[in-house]
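A single protein chain has been removed from this complex, and every other one stays in its place.
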Amino acid sequence: MTEDPDAPASEPAGASDGARSARYSSTRTPASVALEAARASQPPAPDSEPAVTLESLKVSFGGHVAVRNVTLELPARQVTALVGPSGCGKTTVLRAINRLHDHTGGRVEGTVRLGDIDVYAPDTDPELVRARVGMVFQRPNPFPTMSILDNVTSGLRFNGVRNRALLREAAEAALRHAALWDIVKDRLNQTALRLSGGQQQRLCIARALAIEPDVLLMDEPCSALDPVATAKIEDLIAHLATEVTIVLVTHNMFQAARVSDNAAVFLLDEDRVGELVEVGPTVEIFDSPRHERTKQYVTGHVG
Amino acid sequence: MTALSGAASLDSLKETLRHRHDRRGGRAYVLARWAAAGLFVAVLLGLVVSIAIDSSQAIAHSGIGFLWSGTWNPAANQYGAGILVVGTVVTTGVAMVIVVPVGLGMAAFLSELAPRWLAGPLSMAIDLLAAVPSIVVGLWALLVLSPVFANHVEPFFKSIPVLEWLFHGPAYGPSILLASVVLAVMTLPTVVALSRTALSGVALADREAAMALGATHWQVIREVVFPGARSGIAASLTLAVGRALGESIAVAMVIGNNPSVPHSLVAPGATLGSAIVNQFAEASPGIGTSSVIALAAVLLVLTLAVNAGGQAMLRGMGPGRPARVRKTRVAQ
Partner (left out) sequence: MSRAGDSVAVPAAAGDLDESQAQLGWAARERRRPIIQAAARRTLRRRRLAGKLVQALCVLCAAIGLAPLVALVYYTADRGLPGISLSFLTNAPVPEGVPGGGISTAIAGSAEIVGLALVMAIPVGLLAALFLHERRGRLAAGIRFGADMLTGVPSIVIGIFAYALLVRPLHHFSDLAASFALAVLMLPIMIRADEEAMRTVAMDLWEAGVALGARRSRVARSVVLRGALPGLVTGNLLAVSRGVGETAPLLFTVAAPSFAMTLLIYTDGTQPFPSDQQTAWATALVLLMFVLILSGLARVVAWRLTRRAR
């Protein structure tokens, strides 16, 4: 199992993403305006290599197939939303990427590639895969017995990083990226449970970011939050996508429209098994979907 | 019966029916309930009062120093609970040294490591151990364990140079060590059952969060599951201590009944419980009996205090309670 150290991609400056600027956006906050400006001058533009590749992915529990025939490329440093009604396999697919099904008894067939690593190859260590993929869950779940600082550095410490300077630096960077630093910098030693729901979720995002993952998996991260907190996190997602590939599961079409570059639509087929119906740039999925079922789903939820 | 018209009438109808039902045998029932509650309270109070009264004679004789006086010598009319308290604490302490690792290890095995088909029957087996009467444990310890200890276990410990100071002296079997092992056997089920519940109760979300960061299975257990189960484990240990403090008959059979300062684990000793069992029959009526009863009073206070703490911890075992967090210890 070899891996190339990531080198900063050298793209021409000013390579802005047409899809992003034309994306549906109901709000143009000062932050998002600044964001797009930042992106325009950002050296690392999306790579040509997809960050994650799924080929003929099929996941079953016991005898029951949850989702099958999923072939999907997740472009690097873009936000790809997995959308669809509940129970169509979006979360199942998400969790297959970082091998979380190893513990839930799910059987995964097909191929998942992270860069050029075969995630499910027999000689691949699941812990190392997970150290390259961050995950944020539906409900904020900071470790209740750790302080805020220990929460953020937990991933680093689990992976054997002991250098105090590095831990401190990574924690601060992660907290800044999660728009949390100013809020918590004076109470890093306090328990994480005193934060509000939205703040706790951002703490979980910081925790996931601290290990410098290539990919950030987000499983309906805003579903337990109020609209204000949701808006903050959506801003965050757009901001983070300049550096990390984000895969976002959401059942909220508006959210997908607001933050994602690409969308993959999951629906149930006739056998009540989840399948990937269509994938493409979000704009196209909304404006000109190719499949009838996509159109039905999208128009049922938007407008 | 009035005609039903509207919700109000329906409610009052229900009310009437309920009252009629409850009133059947009403007075007598309420009386019986109060009598039972009152009886229970009377028993509680009676327990405390009668023991206090009957030990007053001994306190009058020996003074308040009874509590910590180091001599228990009925022949010389000297009564002091101090030495027995020491013996109680030592045996319980050594028992805990055994029970904490074994109990927590077994609880971790049952909760985290064992496959389901094994965890169920094993848990049931440990609960069965809890059901074994203490007299049977004592009999087995006296007739089976004691010779084994005298011939194999105690010489083995004595042969380890580092531990010589702990295990010196003649080893005939009945000893503090043996009594501690008996206590460990009897308190193990408590620790295993409660700790296992505490460990299993840690939220899946927390475990998955750790896994998703790249932690190994053991790291998840050590960093997330065990800390999350802290209060339940503490409760289980406290309750186990409470049980160990009060165990009398099994300890009395194997401890050797020697109320003197324990200088070695393989020497005989005595605890509050064992002294009550062993000394009661021969106690001279009056001061002697009263002194033994005073021992029971000391034991009562001790176990009540510990158990109150344990019960309080059990009640505080609910999830979502922010634990007190240590100052950050980043790396190293």
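Worth a mention:
So that you can tell them apart, the chains are marked A and B in the order they are listed, and the count of residues begins at 1 in each.
Definition applied: a residue touches a chain if its C-beta (ideal position, glycine included) is under 8 Å from a C-beta of that chain, and two chains touch if they have at least 3 such contacts.
Because the structure is predicted, anything quoted here is derived from the model rather than measured.
Shown chains touched by the hidden one, complex as a whole: A, B. The omitted chain makes contact with just one of the residues B:78, B:200, B:260 or B:307: B:307. Of the candidate positions B:58, B:265 or B:299, contact with the unshown chain belongs to B:299. Looking at B:67, B:89, B:102 or B:203, the residue that reaches the missing chain in the full complex is B:102. Per the touch definition above, the residue from A:168, A:251 or A:295 contacting the chain not shown is A:168.
On the side of subunit B, touch with the chain left out of the figure occurs at residues 14, 18, 21-22, 32-37, 39-41, 43-44, 46-47, 50-51, 53-54, 101-106, 108-110, 113-114, 122, 124-129, 131-140, 142-144, 185, 188, 192, 214, 216-219, 221-222, 239, 242-243, 245-249, 253, 273, 276-277, 280, 292-293, 296, 299-300, 303-304, 306-308, 310-311.
Contacts to the hidden chain, counted on subunit A, fall at residues 3, 5-8, 31, 34-35, 37-38, 42-44, 125, 127-128, 131-132, 156, 159-161, 163, 165-166, 168-170, 173, 176-177, 179-182, 211-212, 235, 239, 242-243.
Convention: only the chains that are shown with their structure count from here on.
Averaged C-alpha coordinates put the centre of subunit A at 50 Å from the centre of subunit B.
Residues 98, 100, 103, 127-128, 130-131, 133-135, 137, 139, 141, 143-147, 149-150, 153-155, 157-159, 161-164, 167-168, 188-191, 193-194, 204, 207-208, 211, 217 of subunit A are the ones that touch subunit B when the two sit in their complex.
Contact residues on subunit B toward subunit A in their complex (touch as defined above): 203, 205-206, 208-216, 219, 223-224, 227-228, 230, 320-323, 325-332.
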